[in-house]
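Shown here: the complex without one of its protein chains, the others still in place.
So, chain A:
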Amino acid sequence: MGFWVTSLIFLLAGVIGALSLRLCCNRGPSTNLLHFTLVITATVCCWMMWAIVYLAQMYPLIVPILNEGE
């Protein structure tokens, strides 16, 4: 799975999360917008973390060097 595919999965997860929250607890437009904001923020945070770690390993400048003992 490449970078874009997984990013798409994150996006989908965000959309599904936002939709399900909208369907499960519909409490007026203001609260729904708050829920939406929270889901989007959470998705962005999680995606960013994943993307950073993924990109850092894409072209490794240093590679794992095993310990002597192992």
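Rule of thumb we're sticking to: a contact is a pair of C-beta atoms (placed from the backbone, for glycine too) under 8 Å apart; a residue touches a chain by one contact, two chains touch by 3 or more; residues count from 1.
To be clear about the criterion, contacts and distances are computed from a predicted model.
Of the candidate names "VPS9 domain-containing protein", "U6 snRNA-associated Sm-like protein LSm1", "V-type proton ATPase subunit a" or "Isocitrate dehydrogenase", which one corresponds to the UniProt protein name of the undepicted chain?
Per the UniProt record, that chain is "V-type proton ATPase subunit a".
Under the stated touch rule, tell me which residues of chain A contact the chain that is not displayed.
Residues touching the hidden chain, for chain A, are 1-2, 6, 29-34, 37-38, 41-42, 45-46, 48-50, 52-68, 70.
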